[in-house]
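Right, one structure below, let's go through it.
All protein chains but one are shown in place.
The chains carry the letters A, B and C, assigned in the order they are written, with residues numbered from 1 in each.
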Amino acid sequence: MPLWLFIFLAALAIIGAAGVVLQRHPVHSLLSLVMTLVVIAVLFIGLGAATVGFLQMIVYAGAIMVLFLFVIWLLNLQSQPLEPGHLALKFLGSLGSAALIAELLLFVVHPPPAITQNRAVAMDFGSIGRLAQSLFTDYLIAFEATSVLLLVGVIGGVALARRTTAGGGGAPGGTP
Amino acid sequence: MSGWLTALVFLPLLGAGFVTLQSDERAAWRSAFIFSLIPLAISFYLFAAFDPQQASYQFVERYDWIPQFGISYHMGLDGISLFLVLLTTILIALSLLYSGGGDIGFRVREFCFFMLVLETGLLGTLVSIDLFLFYVFWEVMLIPMYFLIGIWGHGRKIYAAFKFILYTMLGSLLMLVAILYLVFRARTALGHLTFDLPDLMSVPLTMNEARWLFAGFALAFAIKVPMWPFHTWLPDAHTEAPTAGSVILAGVMLKMGTYGFLRFAIPLFPDVAREAAPIFMALAVVGIVFGALLALVQPDLKRLVAYSSVSHLGFVVLGIFALNPQGVEGAIYQMLNHGISTGSLFLLVGMLYLRRHTREISEFGGLWQSIPIYAGIFMVVMLSSVGLPGLNGFVGEFLILLGAYLHTWLAALFAVSGLILGALYLFYAYERVMFGPITKDVNKALPDLSLREIAVMVPLLGLMFFMGFYPGPLLNRMEPSVLALVQRTHTHIARIDSPSATSAVVAELTKADRSR
Amino acid sequence: MAPPSYYMILSAVLFCIGVSGVLLRRNVLIIFMSIELMLNAVNLAFVSLSRAWGSVDGQSIVFFVMTVAAAEAAVGLGIILATFRNRATVNADEINLMRW
Partner (left out) sequence: MAEHFPLGLILLFPAIGVVFNLFVGQRAGRTTVGIVGAGVIGAAFVVGAVAFGRLLGLPTGGALTSTLWPWIEAGAFKVDVALRFDALTAVMVLVVSGVGMLIHIYSSGYMAEDGDYARFFTYMNLFVLSMLTLVLADNLLLMFVGWEGVGLCSYLLIAFWYTNPEYAYNGRKAFIVNRVGDAAFILGILTTVWVGATHGLWTLNFVELRQHIAWFGPATATMICVLLFIGATGKSAQIPLYIWLPDAMVGPTPVSALIHAATMVTAGVYMVARLNFLYLLSPDAMELVATVGTITCIFAATIAITQPDIKRVLAYSTISQLGYMFLAVGVGAFSAGIFHLMTHAFFKSLLFLCAGSVIHGMGGEQDMNKMGGLASKMPITCTTMWIATLAIAAVPPFAGFFSKDMILSGAYTSGHFGLWLLGLITAGFTGLYMFRLMFMTFHGESRVEPERAHHLHESPPVMTLPLMALALLCVIGGWVQLPEGWLWGGSFSRFLSGSVGIFKPALEASDLGLSILSLAVSLTGALIAYIFYIRYPGLPTYLAWRAKAIYQLLLEKYYIDQIYDALVSRPLFFIAQYVLFKGLDYYTIDGLVNGTGTTVEASGDAVRRFETGNVQHYALIYLIGAVGIAAFYLYLVMR
């Protein structure tokens, strides 16, 4: 990926990310997030991780974000002012974030990175086949575990979000 | 492999299970009382069948439990534990009998349950020879007592229960560490893991190791006794506990500390015991005087009795660490005396509390007029507690003083002041409660003891007289075991001590004892 | 060609923006979004390093992260819904049932 394109995409990603934090209306925040996620997906593809990039686009920017959107609508959230709230928290939070970014940047530049150039890779790097090979050999157990996790997540999500009827089986947090 | 001890220990537990099945509280109490009579009968049988000539364990039962770790189910009875078993079964039965009379106002079933579980814990502690088994029972007995104080207590009962359990746990855990160290040391010495007491007694230890291990055991036991200055849990726990709880706490549980010294700390580390004896005697004497002086100024009758326990247990420790037959036999005897007389005192204070719902001495006065039977029984119990010759207290106190005198005459000199102060605080309290005019109208119409209460007290009074006049059957039975114990401390002395004045006396004693 | 370190820098920046979002906003939904942002920042780092080292392992990890994120979103949004029903708020300040 040419440098200028990277810088352009990076700028888009950062603007989107900043939007998440700064937008007042949750839907606006969400849209900013979607932008960032899409840009990241593009970066993934640019890095040769085509499968993951498309997954990112479909699952993340698509499915998960729609879930968010539904929730926002469900709750009928309106835009809220960026209230001052806990000033100390805000101050310390900003300070902490700044310190963390400074540290992370220092990590990247100092000492100078061991790898300055990407290695040459085969053509099918990042293809579904390569990824599948990795997932079904080295990470088989983890892969199976994620399937269970997803199942649990689905059940949990349903159980939590379900409106409990009187005398119904008392889902957690379901007592109005 | 007689099975008597297993029956003794676990029948109360069975009873506890049975009690929970009862739907009616009255029936629960009745079955608990009956179940407490069974171990009582067994312990009487054991007393009768006990061979007074034999120093080693009798009625031994031994099965593997967790052989991988050398843990066995090893139980036995000797002249030291026999009487404490008797004391336990008697006091549990009597306090259950007493508790049926309205002292426990609610959750009677649960109360009976905990009392019976407590009995299992206490008896198990007394008959265990395997250290692991011992430790299990040692901890088991804490739990029911915690609930007894916390649920059926008075006043600051939660504080007292917490203080009691934390204090005791602190010591117990250090003891557990010491036990484990010893066990692993046994592996290097004997080639296999073992928790069995006789095996562990043969583990060679360096003097320094032995000192640390002894300290671990001794702290646990010293807290339990409680020796000064680890005594502050006692006044709170005793005062706030329900009557039956106080009786068991003072009557039996405190003895677990002194019993632990006799059964474990001293036989396992005789050299250290010998070496540390002056320290313990000094602490004991401080405890005697301190407890007595504090009892003198307590405004609360039960707290007074509690502090008197500190004083009495000081005598016991003094006798134990005299490490001669007289001292140790006196100490065992005094344990029984204290169980009987202080147990009775707690019962009596409880009876008074039941009538007036206060224990403040200043609330009473002139009670002899309104409740003469109570006052008379209180008098006898008090005399037993102050060690009047002819009653049980004297035999124990005299033997302890004799033992202490033969070890260090100075200790006896200070300890006799306990006799004076003991009389002072009890008579002072008695005078304020029983004598003088009746100052409060409510005291005029107090009902005297009920038949049930008299039935509770009579066996105790009988024991006081019997043990005062005819201690022979008891002393005979404890003698061989005590001699063996003392012998053990002496033979070890020869190895480590340089000859000194005291050891010369000890040598004399040993010789005299051998020639018997 | 952008060198791997650039991606790392971008990843760090996105991550820290996510962190500040978690700390500065009070709407739990937005806090949740910020967390997603942080996850993605990390994903970016994984993929770039995967490319740099020429190893596909990083991408596998990203795959797992996505799965976990999906499950997390399902459960997390469920919790938010349930909480909102009970307390009628999405304000993080007011959701403090776990208080001492």
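The working rule: contacts are C-beta pairs under 8 Å (C-beta built on N, C-alpha and C of every residue); 3 or more make two chains touch, one makes a residue touch a chain.
The structure presented is a predicted model; accordingly, all values stated were derived computationally and were not measured.
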Among the chains presented, those that the missing one touches: A, B, C
Option from B:Val140, B:Leu174 or B:Leu293 whose C-beta touches the chain left out: B:Leu293
Contact with the hidden chain (one of B:Leu14, B:Ala55, B:Ile143 or B:Leu388): B:Leu388
Residue among A:Leu104, A:Val121 or A:Ala159 touching the omitted chain: A:Leu104
Which of B:His74, B:Arg109 or B:Lys163 contacts the chain that the document leaves out: B:Lys163
Sites on chain A contacted by the missing partner chain, in the whole complex: 86, 89, 92-93, 96-97, 99-100, 103-104, 106-107, 110-111
Footprint left on chain C by the chain that the document does not show: 19, 22-23, 26, 28, 31, 92-93, 95-100
Contact footprint on chain B, counting only the chain that is left out: 163, 166-167, 229, 231-233, 290, 293-294, 296-298, 324-326, 329-330, 366, 368-369, 383, 388-390, 394-395, 398-399, 401-402, 405-406, 409, 412-413, 416-417, 419-420, 423-424, 427-428, 431, 434-437, 469-472, 475-476, 479, 482-483, 505, 508-509, 511-513, 515-516
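What we mean here is this: only the chains that are shown with their structure count from here on.
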Contact graph of the chains (line, ring, star, complete, other): other
Chains linked by the largest number of contacting C-beta pairs: A-C
Gap in Å, rounded to a whole number, between the CA centres of chain C and chain A: 5
Cα-centroid distance, chain A relative to chain B, in whole angstrom: 68
Touching residues on chain A, where the partner in the complex is chain C: 1-3, 6-7, 10, 13-14, 17-18, 20-21, 26, 29-30, 33, 36-37, 40, 43-44, 47-49, 51-52, 55-56, 59-60, 63-64, 67-68, 71-72, 74-75, 77, 80, 82-83, 85-86, 89-90, 92-94, 96-98, 100-101, 104-105, 107-109, 113, 115-121, 125-126, 130-131, 133-135, 138-139, 142-143, 146, 149-150, 152-154, 156-161, 163, 172-176
Residues of chain C defined as touching chain A within the complex: 1-10, 12-21, 23-27, 29-30, 32-34, 36-37, 40, 43-44, 47-48, 50-54, 56-57, 59-60, 62-64, 66-75, 77-86, 90, 93
